[in-house]
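Here the complex is missing a single protein chain, while all its other protein chains stay put.
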């Protein structure tokens, strides 16, 4: 089985970390292809960056399942339209898996501008009522890996508030760049801390193994054949 | 890895079918233990039967993950309180997996008295907004396997209405006893038809493989040590 | 008129207190039958205990109305299926009556593990939007009557927070064991404090006097005739 | 015990019918005072009429409980502000009582212009999720008592659609003028049909018997002392 | 173009301020007619005052658009029934305009008794999910213009809490009497502060310029011809 893992930002070092987390979560025999686009923002922080993070959606059709490895699930619906095989976002994956082990989960993300995109996704997926609250740690995405950023402490502080003040019973880490922190933070706080990348790989693999396919009725119907202009010509849905 | 699959009704032939479906969905090397209680109703049809279907919750603590194989997810929360390892209901599993491959899913169950329990579960899980509607086929649970019952045709009729009238893009079969029908019905209607047993086994296995544990904060805290009276003495939470 | 009041836990002293409160709330000429099961938990604290508190549902058919005297409304829907006459839970009764005298009510219950069951009931009944919040006093059920437990002070503290911080305009006491405290606490805080037992008796009596019967369409249809196995044989719905 | 029943329209013959229904629902020893204003519309059909149906709110302070006998619950909140004793609307009363005997209730009212006011009330009270739908019979209020109006048949037709198409399990009649039809229609359709006047009297009497008082915190605080100008001077809250 | 601006309370000095704000917001060539009733409360603070603030609805039919200049939108639906041209409330206008420039807006109003009417309006309009919270400044309406009332500071304090604690990104001032404060407070806090009067005039003018008319289907159908009794005779809808 081959699973495509798309990091929709252009930062290759982040793609590498995500790829490693994906491989650690996959079953034996599952091949992980971790990619990122060459055009677009180096990190996705809020709605503006998101609009230019089109990812490598065009490759989704050639694998057994695809993971979108940005916590905003950027381009998830577009990729589902294009792909007959399952596509899973790491945001939704974290929410679904947390729902199975806790009545209420909290989310700890990077910047406050990412709160609204995540909250709207929770409503769109239907899982808002399961979320005890989304909190920002005020750590920019690209500083998560910087040892001088104090990232772990700032994230830990919000996790503890989520558990004690918001009533969260488990925590979903709200950025693909936090994937390395999940296990250790879970030990520290004594409650489940979930990494969306691992959850998404597990769900994508499960869906593929069960033979599930993206429904092509209505919402995720194959794009109508038409030619896109200019720089987006290579994404035109008329060649299939 | 060992996964306990609890059929909460007392009908052993149904446990056998469920066990086979669970084994077909599990990865190589996963052992499936399919059990049912000796006390209680032979089928669960509505709230009254459900109240007496306590299942074999007491065994949930000894395995890597547990599946509750009744579509009402009978006893799910109680089992989560008792068990440190993950517990997944086949109802919720079908809803979560369908959400990954379709914008809206429909549910087709047995009797109209089961509509309210399923609809309330959808609200409780947060996924009601993803459901295009729950429909009853008017086939009693124990007639599903009876070749004279015309079950497949009655279920197919409701599936087609769900797709064409309700706007469903995928279908979740609303009874553990329908597990054998999923694949063939999916071929017939040209849209995904999901069996909750397979979905739950995949999710339980995924959760266990990722090392996730049921949160013991608040809702699913271990039961307080106390002695139960009379016939329920063996379920007392004071011996652990 | 005869009203059956079922305490679904096995603690007879609590049944006695509940019966007294019920008699105090009933009109002249109404007979109160207060009962509890002999099998099951001595108190209901969270989902696990609840699963084994089947109560004395079988007696609901023989009276003019029935009250389920556990604040989680344990077994309420099952009793409604069985009974042609009205069945009222003390949780829902407190919520309905509070809605008539306040725009927003708060709930103060025992342990934090009971928050989720109560919150889900509020959603199920439709009255969640009327609730300013559910708070736990951290007093176990069986210590409510223990003079050393400091129960009254701990409950009072949460009532005051509910009124001042959550915007509650009235309080519903969230446990049948708190029934004796309602009147005095109402005087102390200068706002309505409701006891579910009294509310449920009044509603059950009202429904019976108006000649209302539990609807037998769909959700609360009489259980289908079938024989239950083993210890639950006496609850089988096939003898009626 | 004295219960004030306010018909907020000016039609005295309707007040008489309402008073009779109230007396039939009250316990022995309860005195019913049925009144209507002399200023305002002869019937309340939609938002415009409602704005001019101020009722006899000023009398609410002098009795043990008050019933607002218009299904739109016209002036309910205003009366609650003025009155220390409980005030119950016949619309809300019907919804609350129906919730105790059915999972889903339908409402059958007069004209389509009354649908929105009733639907908004259901949301305001929190009970919208319990309602299977509100239907208009297209019978104007003042023709309900006219034998030539075919009112019973038109109402019955909508009741039957509510039960069979909307999934209602009980019916609430959506106009005080329908009070005489409830019992007979219930017999005809074999499902509970509730009259709001009877339900409201039972709830008002229950609240008064339990010693409940309207909360004076926030929403229903006594009106601030001020003098109203002109024709409304007699309603000024400054004399108390 | 002529726009009628109805202040539904009887305080002429407040009508004058409102009229000035309306003129400042209107395009060149738009005539503003600011009126108030002679009967009723001098200010609208909660549900009781609201019931007696019928306004000058009868004049709504003779202009190009109407603004209801009370933040509770008192009589809005009644005026829409009566008027073929558009009618806009200042509460809804503030909510709609704030939604265009901020993801979440906060509301700061006068007294705590006004919280529930505003919150229910937000739900009725559908915009509750856009509101970060409604806060009371505890300044009575008629003291807003009193220099000794400290009104500006009390309002500013709640605005700052709304921005910092509730997550509001813009503020809607919750009383027509606050109209003079909007511009200066916006400068002070560095975030948009909206005055409902200006917003409503802009929306009413826009609707009229686009040729939009109040729909006469169902909810806002013209009142049925009938004669009102007594003091309300002049509002009878039978003369048209």
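Per-chain numbering from 1; labels A, B, C, D and E assigned in written order.
Keep in mind that, in the parts below, a residue touches a chain if its C-beta (ideal position, glycine included) is under 8 Å from a C-beta of that chain, and two chains touch if they have at least 3 such contacts.
All figures in this text were calculated on a predicted structure; none of them were measured in a lab.
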{"item": "On subunit E, residues whose C-beta touches the chain left out of the figure", "value": "25, 27, 86, 88, 92, 96-97, 99-104, 125-130, 163, 167-170, 183, 191-192, 194, 198-199, 202-203, 205-207, 209-215, 217-220"}
{"item": "For subunit A, residues in touch with the removed chain", "value": "10, 37-43, 45-52, 54, 57, 75, 77-78, 80-82, 111-113, 115-117, 120, 123-124, 140, 218-221, 223-224, 226-232, 235, 237"}
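Methods note: only the chains that are shown with their structure count from here on.
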{"item": "Identifier of the chain whose CA centre is least distant from the whole-structure CA centre", "value": "C"}
{"item": "Chain centre separation (subunit B, subunit E; CA means) in Å", "value": "52"}
{"item": "Whole-Å gap between the CA centroids of subunit A and subunit C", "value": "43"}
{"item": "Subunit E: positions in contact with at least two other chains", "value": "115-116"}
